[in-house]
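Here's the structure, in structure tokens; my notes come after.
In this view, the complex is presented without one of its protein chains, the others remaining in place.
When the chains are written out, they are named A and B in that same order, and each has its own residue count from 1.
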Amino acid sequence: SHSLREMVSAALKQGQITPTELCQKCLSLIKKTKYLNAYITVTEEVALKQAEESEKRYKNGQSLGVLDGIPIAIKDNFSTSGIETTCASNMLKGYVPPYNATVVQKLLDQGALLMGKTNLDEFAMGSGSTDSVFGPVKNPWSYSKQYRERRRQKPHGENEDSNWVITGGSSGGSAAAVSAFTCFAALGSDTGGSTRNPAALCGLVGVKPSYGLVSRHGLIPLVNSMDAPGILTRYVDDAAVVLGMLAGHDPKDSTTVQDPVKPFTLPSLTDVSKLCIGIPKKEYLVPELSSEVRSLWSKAADLFESEGAKVVEVSLPHISYSIVCYHVLCTSEVASNMARFDGLQYGHRCDIDVSTEAMYAATRREGFNEVVRGRILSGNFFLLKENYENYFIKAQKVRRLIANDFVNVFNSGVDVLLTPTTLSAAVPYLEFIKEDNRTRSAQDDIFTQAVNMAGLPAVNIPVALSNQGLPIGLQFIGRAFCDQQLLTIAKWFEKQVEFPVTQLQELMDDCSSVLENGKLASMSLKQ
Amino acid sequence: MAAPVLCSGCPQRCWALVWVYGRCRHRRGAPVGSTCNWMRGQSSVAQQPLHTARKPRKGEPEWAAVVGLEIHAQISSNSKLFSGSQVCFAAPPNSLVSFFDASLPGTLPVLNRRCVEAAVMTGLALNCHINKKSLFDRKHYFYADLPAGYQITQHRLPIAVNGSLAYSSCAGTKQSQMTTRTVRVKQIQLEQDSGKSLHDDLRSQTLIDLNRAGIGLLELVLEPDVSCGEEAATAVRELQLILQALGTSHAGMAEGQLRVDANVSVHRPGEPLGIRTEVKNLNSIRFLAKAIDYEIQRQIQELENGGEILNETRSFDYKLGCTVPMRDKEGKQDYRFMPEPNLPPLLLYDTASLPAGADSQQVINIDQIRERLPELPRVTRERLVQQYGMSWDHSFTLLNEVDLLAFFQNVMKETRAEPKKVTSWVLNTFLGYLKQQNLAVRESPVTASALAELLDLLDSKAISSSAAKQVFEELWKNEGKTPAQIVSEKKLELMQDQEALEQLCHSVMQAHPHVVMDVKGNPRAINKLIGLVRKATLSRADPTVIKTILERKLSS
């Protein structure tokens, strides 16, 4: 293996590199890749201080574990004590929470170094990471040798280059941060695919755990009944390490299950012949699916089959309605969740002071972008007394049918489902913004959101590069609370496909100070 | 301002003609809970209105009032319904506020076990069906003291439903009969309290204190089985006693721990129900009765004058004694209820359904709570009447005063005196002193033991009852003396010396020959002689003994 556990942690342990050196390396890369707009806040001082403490622990032989001294990034919709948390919205500019999200606290308790808060679509509403008040996030692959060469351009273009592609979203900042080697793992959130989608477009592992496995306390909600903290890493093993640290009951989140969680260690599968892989061909083979993704999906199925796994075609008859159902439930919960943002206790407050209602209305107009306002209005429409039964309850009924579809498939003996994650590889920003947010989300979440409706674990695994030189990923979906089994299978698959490393100019230029050229990247990647 | 109203007798649903008075008639000092008879039965009808009222025309049905009550009781718990911040009546502003209470983004509700138990217990005490599965919902509206923009409540499936509240009052001229009525309990739901707004009109701003925000409330929705202010007042008073007996709420109305809203409408029997108004701001039981009666009267007047009733919220102005429209949210309100996604269904168990090996901290057993139910006020009163031969009226008074029942029972435990004597002393003398000085039972300078000792002295005829009063007065001064000490210091013992008494009687007869003469013609004049002898003994002699001696001497 070539994961965090074996490589970086080992290097730290053996003193080949110190946490401070590693931290500075990442800080320097953050500065160099500032044009990606991956970070909203860079917590340089915090990170360096944490690195210093970590270094002491290593010197005293008291390292806290695999994550001690490892740079991480957190999506800016997780509450971080003393660090501004904006949700990429005017509404929360300047808001400094007094507490840490449980998942953030757990990572810090493991000695991880917080590099910063990453960019996203405002309040995580989007699938491109383009609708942020801080501007869009750029996909590091836009500047990779692989992409540039195929476009017959210089590997490092100028920032105004209009061919840059989106990261996907809404956790695009976290994806870009990991993809550009500015950290080793990042937290995203996943409500309808917000972690898996940018993972696919940025060539990363993106895990959406089972609903109830990982605490949401401190995650600023989009849809409480579907949100899950997501994990973005370069390797399945790394994601498993992080998930193992985060999983478990949290007395501050009543929706975390109380069953004890064992630490996650993934065995290396050598034999897949006892596995049954389900392919929901009928429903996922939509006309919009690009031929490249389609062919990779098919090849992946063949790979399992050729290694002796049972590959069966399965049917999820209600899945085609899932995106509509998701839309109704999502906007309704958004309408409710966004009601607290009124300018009174925290966040943006307008200057109007004639009445409470007028103050709230103006604050909310100034604080939310058009996408958020639109979803609030739609959600309120669906929740109106006269519409509640027809839309909200109807959607909840359809949700049960969708969840049952998955139950039926897994009851039939399928271990995991294999599907595409996205319709295609990342598209250029200029193309992406032609459609409105809702339409885009409906297209981009098509393969991912049903998993959230059913609360299942799912993971994106990067598979190969497109003709354009951009990553393409595939999604594995597991049974509820069988996250470990899911990741074990994903790890086997990851090993087979040997996804290539991003070749970023910044990395080529600047790795000699700590290790020989290219070694930092390879440390977490290849031996 | 008075007009005839039909008051429905709830259990039987029969109609009786009564008079309900509006703001012009003040029934000053009417004790709560004992006067419901004035509005029902013949005595009420016989009572002529003091003010001109339109007599119902022949054939025209009377008005009937329908009153529904919605009661919010603050749960008595250490911490709030969904957060670990403290529940406390007085504290610096915003000091009892958790991140969740302030609705900081990302915070989540975590249900307080104690509040669930309080709701179950209250439900059981009110004969409710306890739902093994109940759900939490969000109710949306914007208000400055509701920081999340919604309240978490139980809209679809509340924790308890279909109960009843029996409430009784002493009726009849002798105050010795008791009538019991029942109001159905539609549901009991758990919900969050809001914060408090302090309106600073001078600076045109509102100060927000969230200390109250998130405290657990029991919302009790009563069916409209009540038809006048006094019935409502009696029912609410009984509920208050039940909640206090259970310990599920302190239920003080003045403190806002018990808040009552009344939905009032009037109609003619047989016709559809009228449009209702909601009356708020009822912060005492007396005002509750007044406000409802006023509102009934107002609606009748309005309708009789050809007006119409608006579906509106009205506030009771206790200074003016009337209800006035509240400036409420205008236009259509739509609370856009939605399931609270952060709280999975609340599941309760009974002994039969308790999952094996369940963590006892994580499951609530309804049967276990039922076993822990204390004696309810109604049962206590029945017991007092049966065990001590007490009148219903007295049993009510004993329960109405905080700690008075316990005081009475402690006296009973330690004294040989007759229950009737004890009752009379506790309710007349003891309570009288307390009221006069505006003290609570626990502030009394006289302990139950001291009173018991005093009553023993009286019972053994060691002192006369007038001497006992004197001893009580001394005890009240709280100088640390026992009744026996006071008796001996003040020489209050009854004169037991027969010879000395004979001598005294003799002297008195000699000194008052006219009175002795009178007795010959009028045997009742002997009382005057008895009085004179008692005076001479400084009230320390038993009058019956004196009487015997005098009679003997007079006849000899």
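The working rule: a residue touches a chain if its C-beta (ideal position, glycine included) is under 8 Å from a C-beta of that chain, and two chains touch if they have at least 3 such contacts.
Note that contacts and distances are computed from a predicted model.
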Chain not present in the shown complex, as UniProt names it (candidates "Ribosomal RNA-processing protein 42", "Glutamyl-tRNA(Gln) amidotransferase subunit C, mitochondrial", "GPI transamidase component PIG-T" or "Eukaryotic translation initiation factor 3 subunit L"): "Glutamyl-tRNA(Gln) amidotransferase subunit C, mitochondrial"
Candidate in contact with the missing chain, chosen from A:75, A:234, A:364 or A:440: A:364
Per the touch definition above, residue among B:74, B:98 or B:299 touching the missing chain: B:98
Candidate in contact with the missing chain, chosen from B:86, B:301, B:409 or B:447: B:86
Missing-partner contacts on chain A, residue numbers: 95-96, 98, 211-212, 225, 249, 251, 254-258, 318, 321, 324-325, 327-328, 331, 335, 342-347, 349, 352-362, 364-365, 368, 370, 373-374, 376-378, 380-382, 384, 387, 390-391, 393-401, 403, 436, 438, 442, 454-455, 480
For chain B, the residues touching the chain missing from this view: 77-79, 83-86, 92-100, 102, 104, 110-116, 140, 142-144, 197-199, 201, 204-210, 327-332, 334, 336, 339, 341, 343-347, 358, 361-364
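Quick note on the criterion: only the chains that are shown with their structure count from here on.
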Rounded Å distance, chain A centre to chain B centre (Cα mean): 59
Residue numbers on chain B that touch chain A, as the complex places them: 99, 102-111, 138, 140, 142-144, 147-150, 206, 208, 334, 336-338, 341-344, 359, 362
In the complex, chain A residues that touch chain B: 78-79, 85, 87, 92, 95, 97-99, 101, 216-221, 223-225, 251-255, 258, 332-333, 335-336, 338-342, 344-346, 356-357, 360, 380, 383-385, 388, 392
